[in-house]
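One chain of protein is taken out of this complex; the other chains stay put.
Lettered A, B and C in written order, each chain numbered from 1.
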């Protein structure tokens, strides 16, 4: 109990908890779940955008997109490493992803249908991710907080690139404008869902806030995202697909329509439009790559043995 | 010896030999080799054209090409059945193809690079095939001769369709004309090679002619092909890529240049540009289809057993 | 019965739905050509593909005529981008293995057979005539697919597993085929088309009968994924179109 009190006091004082420090088992488990979910999201998140690398409409866009997807892989890597400091192996985490035990962000179970979706993902999905992640730079677990600092720097870059794609489209032909508007129509609501269930239906929030694993509630973050994004849409003549959307002078925030939580929970249950494709692609890459990982391990062992012998 | 004499007399009298008739072992073996090679050529020959079905430039061309490639599959089927009458199973023949023991026409080891290649193959490759096959309608082995009658009817249809593609291209834009000429440049010499080595280097010809398995020599057939094809090329302003080509008034035939037999024998040895692709595709289809063939057999056995039991 | 008024655009869109279904599935099946498990199957699959491409040609030509802007079947097949395609999501699914292909074919042909049977009585002569011919083809497709569902389901353990996996990939796309919307209501009211929902019971009986013969159980169907009829497709269609349209787009205006 003394350990718990000391731990809670340190967290309350905004000190970082480090891997060698004592921590409550529930804290450790919550962190592993959250960090690995985040890592999985980065890795699965490579797929919808990866779908457009081979078809990017210019060499510059191709290079930028490739670099972006590569960054996501890098984020996945930082995050798996952060999770590993909590005593769990990367392979184990990945098995949980492939078995369906572990979750990843529902947003990646929607398909990328046109080039405009690449813009919409950068702008909205990375934008929402940043809202979620900025506070995590001050999360209580040191390795996680430090990973998030690197992640956030790159995400905001991605968000600008995505918005820039949308700007170029809205500056283009009628077909391009229609493509951009359609992408916003399809990605808007799923982006709002990225902040998770409403606060009154989010049982873990209080504990996570107290442990400073989370630092703001789902609804607070969602509101911030709407407030930031609506003016950006308006600035390039895009219409946010929500008839209830209106500036509320009194609250100093945008009011917005009801989210279809049925849809959200369906996708959580694995019923997203391309959930099967995502898992199939990840499992295939992992299974077909097994011999390469085995070879690298075997070679490393041989090399170490040779060094020993020498 | 009496059997042999009787057999040779029947052949000399242009009678058909049927499966139940006695025949020399060498005759049987030569026939199996020739018929199965021909069957393999039909099946492998589906691949270069199949490569363009998904990219055919109009719905009509797509349908015509699909039907053509389907016909080739049908020819393969007739021919395997004809070979089976000689006491060898289809699976065994296919294993020989996949192991590299059996050969198929060298022409199919060249790639189809543009849509014009589909025209060139129909016009030249099917054209050459007809030259080879027309005499085989009177070949001494009955089932083979009857298969060839069906094959020839369809091949001449394919040849016209191929030429029609070339006509349309030569009637089109500069890019289309260039495509057509380039296709002729690439397919002309390999087509001439389809008739096999020159007569003075074709040791089996004499025996095969005596047995009426073959009815004309390689060089005779090749000359007939050149004589028929050159005017067709000229009619649509295509230039045959052979500087030595000239009408020889005295012979009443076209003279033509020396064939690169080194190239021919290289391709025979399996060194054709896409020989690996062809065998990879065939083996893959066969191996990945094994479970389907097994299932069909298992089901047939069950159904038969049920019928028996009833 | 008073015939409801159907706009040009509605008729065009309906014909696009019909034509795109056939076109996209025909294109998919043609990918098998030369690569099927046996020569016999190669011929069968090519046959089905040929029929579907033939249907697509007639239906898209009719769509072009309804539209009245001078576009023929080729212009529609090779000149639209992914969001203008109106096919259902089922037909654009990848071939996968032969089990997946047969599952898709069985589900689609069951739907299309019920549909075309009704459309032979369409008040639109073109639709009625096209479907009168097409329904015979589709009956053969359905027979072929049904036979193989039974053969694979009652063949070996592996074939059953693969077939079940093939159906598992596709169940989520069944609902879309039978979904009514404003357009299908309009064409049904005009006696030109049919309400997809009315075809469901015929589909269900056939599914039950064939699954019974195959010794398979029909699982509880997952949530429907929809969107194809409004141009919101899976990621697969764009790749299919990139290949299919490459030559006409590379040589605009050329005649082949």
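By definition in this document, contacts are C-beta pairs under 8 Å (C-beta built on N, C-alpha and C of every residue); 3 or more make two chains touch, one makes a residue touch a chain.
Computed from a predicted structure; not experimentally measured.
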Shown chains that the omitted chain touches within the full complex: A, B, C
Which residue of A:19, A:57 or A:231 touches the chain not shown here: A:57
Candidate in contact with the missing chain, chosen from B:21, B:154 or B:182: B:182
For subunit A, the residues touching the chain missing from this view: 43, 46-47, 50, 53-63, 66-67, 69-70, 73-74, 76-77, 80, 115, 165, 168-169, 171-173, 175-176, 281, 284-285, 288-296, 298-299, 302
Residues from subunit C at the interface with the omitted partner, ascending: 81, 238-239, 241-243, 245-246, 249-252
Subunit B, residues in touch with the chain not shown (by the definition above): 48, 51, 55, 111-114, 175, 178-179, 182, 186, 266, 271, 273-274, 276-277
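Methods note: only the chains that are shown with their structure count from here on.
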Innermost chain, taking as reference the mean of every protein Cα atom displayed: C
CA centroid of subunit B to CA centroid of subunit C, Å: 35
Centre-of-Cα separation between subunit B and subunit A, whole angstrom: 57
Interface hub residues of subunit B, defined as touching at least two other chains: none
